[in-house]
Every structure is written in structure tokens, then in C-alpha cells.
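Not every chain is included here, but those present sit where they belong.
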């Protein structure tokens, strides 16, 4: 209700601030009997964590996860799983100069107006650091969905600033710091180096795909699968747009081309992005998101202070010049949480979940 | 939980099918003491209802709303408001030929796989007709928000198929069947006439704006105001994409241009679309949505029947060649429901709601 | 959230007022594919309806239920089931004299203070008439649970005022107007006749039992099965106390007697009332509730008017001298709704529901 719990049947309650003692989450509703250890979670956290290349924030956080509850003798018990990640590298002094001004494009302004006070250390609760517990929770969901239905989740970078990134292969994604599905990322490296030198930041576009999704997931009117995906994606820090399947391209499509034809072997295209009428078709879920440029930049900006007087704002500290770069594992995790929630709902209402058959053609992958 | 209730504090539970005896909703959580009659609701329903021009479905429904509960002597009592809309024009015979085939791009396929059975009359529960009760509920929210905070909601058509529609003035919107903000819609009429003659359908892009939004609405982590907007919009039938503020254009923006600067008079642009860190800034909420082409078209399509055999599908009946045309009041209503919900949440947690001061510049309006 | 929806996975949203045009409910989450018609529901409504004997209110309401949605060709579709009951006999004039005074023991006082206004006709929303839609929803839950697991729900009167009613047999319950499990109810008839003549009202104690309950239903910490039962029962108008199993008698029990021993054939007693640690054991759920005397009586009472001045209050109109009499089917329905909700939750989290084996001994039945 106050916005810190995601999901209902697989409910993840997130807590912590960027510079407090710890961040974490409590997962309520994980089915019992699944093998689970920290090692199952740490991998995705490592993909998201800062300090792994010169293109992301240099904050050095191991982001080591601890399981505090809900697992007994290596198996989930069906009771709440508390995951704790201690904060180890908080340099609050870097933020001293923004205590009483508002960064353009930042949540400083709205937090203060909403609550009447705010924690300025590293953005406090508005920090993208709070996505780490979601990546951890998503890893738990991914594991259950894979073991149960063979569902997998993959994401990649589709565009950094003006640089469009063609899709070559999923295999390249793990081999470069950009999650780019291409063999050669030298142009991206040059782009980012120039940007950083300019003291500026840029946006990005991420593509996320779930494969092996059961058919029949999603509620038809409001908790449509695609509506929940949009909710999950737009809830990631800095996201400004979400597309399912053909997305905005469907505006100029005709009904004769947009509607995915069927043959006895399955769907023949995937403009739907795996969702019809709010319910999964069993095809790949195809999601695309737009991420805005980081608001914390060292170039001076025109703003005001909390008294309403003009002020020039410069953000020091260690920031990502393109927050989109580390967003890929986050988007995967959020998509996994949505699918997990709806798989459990489907079990509740309809008693079982049907694993989909492979479709013969996937439009965009 | 099963997807037919929207909101928590201002909770709207929707029921009915396209060809059943009635559709409607129950609003739970409307504050007491507001004057309310059917006349306050009927106006928006009339804007959405079918049969008003040759460019929309010719189904003839008065969509007359009845208030069954929650109002006493012309005022809301704080108890559930049941709104009932009787179905009067159901010609089920038109749908006979699609009983056992799947229309490409339609929810036929997923409903059957989810539930094991479906109501084929007019799409049953998947019909866009079910947006009517939401328009009715949105009218109640709009009225309360306007009386309390002066908030207003407006929408207009931004694009039909390839036809981009420049923004001239809000005043034109009510004067043409397309909700287009332009004086001359002859090109749109020609476009739609040609499309209808071709037996095809097309997509659309809608823009929705809320003005006079209180500052501080939205929960920071998951129930972000923009995340809830994305959820609400993607939940409208046929929507495939959602943008807030600069949306996908922010991918190619720099931090120095995207972040909206502030002066003592307010924000100097609105790339944020009125939301920072998931919380309203007090600026206009700027939302853009992509609507896919109608799947029910008379051009034959390749598909399968429920036994998995190849089948050619032709949809007769009375359908909108561009469902986007009637979507404007729906999108306004859903936006109003989101703002209403968050206004009540803000009262709950922070005790009051602050009416925003006018901003000096609005980027896109 | 505003208190008019019961349950989450089997969510029943209730609407209407005693003297408005209609009352009803929307059931969201009913599994698809169950045969359902008005006849399946009307039976329980008839057991609850007024005017069936001289011992209950003489208001004459057929309480005929209509299914407005969610059923297609005689089967539930998995979409919302709207049940409507029209009000036909509203004599508002009877209430004229209580418009601006507070009946002792009545919700008049609290509604006015909560909402700032109230609907005085027949108690408006606070009327026990609003239990009718719950009885209807409960009938749907009962049917599903019986068909799926063989679960049954029975209730009977255990005490009317000072008159204790021994348990003879469930067979008698349907044969007298008191739901009393005894063959001879002449003493109860005399008791009620004298009470009515005295212009007074009395309390009652009801016992409700569910048999054939699956084992493993209930969440262990907060949504314990017994906690939800207590919530459901205390939510029935006029209920002031709830017991599970041994209830208040457990205060004076020893651990050696209270704890139900087990043998290979099952539990050997049922002090637990079918719940251990918040989870069903598979034994009978045993619930007992205390119902206060009706507050609307014709004997003059000392009170105040809305201006705070002393006033004598006499309630005319047609009231039950013992609201407990019609409460038996209501309590059964609420118990069925709780079990239904938890059966669906168990399917969601643990994947299946285990039908319990018969226990060898049932302590109180």
C-alpha cells in the first residue's frame, strides 16, 4: 500500500537506503521445497553490482547476500525469506553540496515535498541501489520458474544514446560491460568515454525476453500480464517508456499485419509480444524499455534551493553516466517477478499451469 | 487479486460481459459528502459510447448509467457506489462463425487456454465494452479531484495510423469524432474511409494530460505514480506502449537536456512528464500511449480452430476500425483513477495533500 | 481497503443499502467450469430471508437473486459473478422518528461521526440486510468446496437468551424457525413470544461446523485460518464474541487435557476446533459465536439527539427481536468464504490441496 511490496502471492517487501547499514527484502510466498542457497542469488547480484568497469559508478560494493530466514537444511520452507545485503562503501561527504538544493531530474524535489524531510545520503531511498534486493528476489523467482516450467529470462542492451545496437547473439551479452548482444563493443566504449569526459550522461534502451512462459498467465481486465509488466518496468529507476511486442510501431501497423497468424505449428509472428487480452500466449514475452539519462552529473545546472532561491547545482560523488547499463539484470528480475506472481495466481484460480509449446517463429529474436 | 478490481483506497470492481444483461462497477472508498448524480457521469460515457459517427462501431448502445447504491439525498455516503449499465443491443448471431476458431491478435486464444472455456459473444469479458464502467468510475474521481484540488484531465488523438496530428488547441477536441486537437479533420476522415473500405484496421497514439495535480503523490519504490499510470494504461484494451514525459525520446537525450531545470517560478521544462522518483512534481502529468489495430477485421486471416487444424478467419459483426478513436475518454478516466488513488494514499500516510503551484512552462502542451 | 470486499483470491465485494433499489455482490476469483444457476444460491437465501415466522422481522422480501455476469451456458467462466437482489419492501416512513437521535447500541452514532452524514432508512448500510449477498456468495463457495473436496457447512442455534439448547441432531435444524438442533422447540417459542410482548430483545449463541475440510489450509502467522474465521464472524452484525474449538473453556484446561492426542486412526478429540498453529488439521472446524440483543426495540431508551441534547428513543419499524435467529446461514456462509479463500491460497503456494482423512472422534458434534 505504501509502495514497498511488489506482488501479492509472491510478495517482495524491500527496505533500506543507499547509505544506511543494510538493504534487503523479505519474500513472502515462495513455494516450499526448493533448494536455495546464497550461491543461487549471488550471480545475478554480481551482474548488477557497481564498480565492475570504468563505464559504471566506481562505488565498490561486494553486494554479498545473506539468507536470514525461510530456508532450512538448504530448502525453502514456505515461510518468509529475508535477504540481507550490507552496505559497505558509503561516502556521504560526497553529497554535502546537494543537501539543500534540488538536482534537475532528481527525486530530491518530490521526496521533500511528499514527506517534509528526506535522507540526502546517496539519494536515500530513491537510489538505484534499492534495485539490488529486487535482483536477488528475481533470482529466486527465476530458479523456481526454470525448475518448474523451464522458463528463462534474458536481457540485452538495444541502444545507448544515439548508438543503436543490432542483435547478433545472446552469447555476446555476458562478454562485455554493456550487456550488448554484439561481438565488438569498441564503438560503445568510445561513446561512453567521450560522454564521461564531457561530464554528461545519456539514456538507453533495454530489451528483455522471457522464453518458455506457460500459456494462460495474466488476469484479463486489470492485472493483465502486460499491465503488470509495464508496472514493473516503469517502476525501475529512470524508466520513461515501456513497450510490449510491436509497441509504438503498432500505431502504424494495419490489422492485417499486426495480428499474429496461427498455423498448426503455432504463432507465425510475435507482434503481440507474447500477450493477447492480457494473458500469455506461450510465446516469448518481448519487452522494451526506455531509460532516461542519469540526473546526477558534474555539469553545472540551473536550479533552486529549498528556500526557493536560484542555485547552481553540481553533483559530485560516483555516478553511472548511463544508468541503463546496469539495468539489464534488473529488468530481467522484475519480469521474472511478474511471471512468478501470475504463475501462482493461475494455480490458485485454475488449478494448474500449462507449459507452452514452442512457437515456430519469433519475430524479433 | 483476480484482476477485476482497480485501486485499493479508491477501489473499482468491474463486472459484466459484452453480451450479458448488464455491465457495471462498484466503487469502494469514495469520500463521503460529495454531490453526485447520474448526470455527473453520463457525459463521459457519452463521449466513449459507440455509434456516434461512421468511424466507430455501429453498435447502438445508450450506455445509460444507474446509481444503485452509495448515494443518499444526492450525496455520496462513503459506502460502495454501484454503477449499472444495461446492455441493450447484443446481436450475438454476428459472432457465430468465430465460435471455434481463433482470431489473429485476439484474446480468443488465451481465454480458452487459461480458463478451459470462453464466452464468445462479442468477446465476452475481453470486449472493450468493459471500459465503459471505468469511464463511469473515472468521472466520479475526476469530479472529486476537481472540487478538492482543481485537477483536470484532458486527452486527445496524436496519431491515427501514419497520420500524425499536430497539437493546435484543446478546444478542437470536442468538435470532431476523432478527439483530434485540430480544426480541420478532413484528412482523418478520408484516411478512415479508405481504411474501412479496405476492410482493414489501424493503430493510434493518444496523449493524456492531467493538470493541477497535487505535488507529492506516488509511492517511491513500487507504486510509483508513473508505474501505476503505466499499469493503468497498458491495461486498456489494445495498448502496446506507454510513455511518461519524454518517453522513448529520452534514450537519445543527454542529462544536461533531459533534467528539467528549476527557477524560483517553477520547472522550466517537463521532460519528466510530471513525475520524479515516482512522485508527482505538481507539473502536468504527460502520458502517451500506443494502441494496436483492431484484431476483428473482415479481411480473411490464416489461423487455426480449437482442434488445431488450419482455418481461415473472417470477423463480421460491428467493430471499430480504429479502437484508438474511442480510447481518449478511457485513458483520461484511468489516469484520473490513478491520481485519485494516490491522493487518498497521500492523505493516509502524510496527512494532507499539497496543491501544486503553477509551473511556468509546459514542454509539450 | 474500505471494507466492502471480503477475501482476496475469492473476493466478494458487497454493495447496497437496506432501502435503496438493490443490494448485491461481485465475486471475483471463482474458478471456471463449475455449473451454477440461481437455484444453487436461492436455497440459502431463503433460509436467511425475513418474514418466515412470527419470531423474525415481518419485512416481506423475496430476496430473489439474479446472476448478472460470470456465467455462460450454465457454467462459471472465471470472470466476475455479479449477484443482484432487488429490494422490494422498504417502508422508510417507519424510521422517521430516529432521523436525528441515536439508538443505544446502534451504528447511528458511529456512522454519523465517521462520515459526517448517514442514510437512516432502515439503518442504510449498517442493516443486517447486507448479509444477504454474503449468504449468496457463500452458497457459491459451498458448492465449489463440496464438489471439489466434499466439504460441508452446518450451523445451529446453541442458546437463545438464557435458554440453552442441547445438541440432539442436525436433522432437526431445518424443521423449526430457530435452527435449533432439537425436536421440541415449544420452550423457545414461548420464550420468544414473551420477549416480543415485553418489547425487548435478546442475544443468542450460534455454533457453526465445517466437515471434510482439507488439511493444510491457513497461513501460519497472520492469516491463520482461525484468525480469518474470527475476522469473518466478528464482522457479522451484532457478533460480540468468537470461539474456536474449546474457546474460553481452554482457559481452565490443562495442557494434558487440551492438547488433542493422536492415534494411527486420527485425532482423538477436537479441543483445537480443527486448527493448529493457524492451519487446518482436517478435523471439523468448530466455531461458536455470541450475538448481542437487537438494538432497535420499542421500549423507550435514554439517549441524545445529534445536537447533543437528551432525547428518548423508541424504534418502531419491523425488527428481529433476536437477530441471532437468522444468523445461522450467515455464519455458515462466512465460514465457507474463509475456507474457500484458503483452499485457493493453498493451491497457489503449495500446488495442491489434500483432502483430509476422517478423524475417529469429534469432540462436540
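In order of appearance the chains are A, B and C, and numbering begins at 1 in each one.
The rule we apply is simple: a residue touches a chain if its C-beta (ideal position, glycine included) is under 8 Å from a C-beta of that chain, and two chains touch if they have at least 3 such contacts.
These numbers were taken from a predicted model, which means no experiment stands behind them.
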| item | value |
| --- | --- |
| Size of the entire homomeric complex in copies, 3 being in place | 4 |
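To be clear about the criterion, only the chains that are shown with their structure count from here on.
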| item | value |
| --- | --- |
| Distance from chain C to chain B - Cα centre to Cα centre, in angstrom | 39 |
| Chain A and chain B, separation of their C-alpha mean positions in angstrom | 26 |
| Distance between the centres, which are taken as Cα means, of chain C and chain A, whole angstrom | 46 |
| Residues of chain B engaged with two or more neighbouring chains | 1-5, 8-9, 14, 114-116, 125 |
| In the complex with chain A, residue positions of chain C that touch it | 1, 8-9, 29, 31-32, 78-79, 220, 344-345, 347-351 |
| Touching residues on chain A, where the partner in the complex is chain B | 1-6, 8, 14, 102-107, 109-111, 113-116, 125-126, 130, 159, 161-162, 200-205, 215-224, 226-235, 237, 240-256, 258-264, 268, 271-273, 275-282, 290-295, 297, 299, 301-304, 308-310, 345-346, 349-350, 354 |
| Chain C-facing residues of chain B, complex | 1-5, 8-9, 11, 13-17, 20-24, 26, 28-29, 32-33, 66, 68-70, 72, 75, 77-82, 114-119, 121, 124-125 |
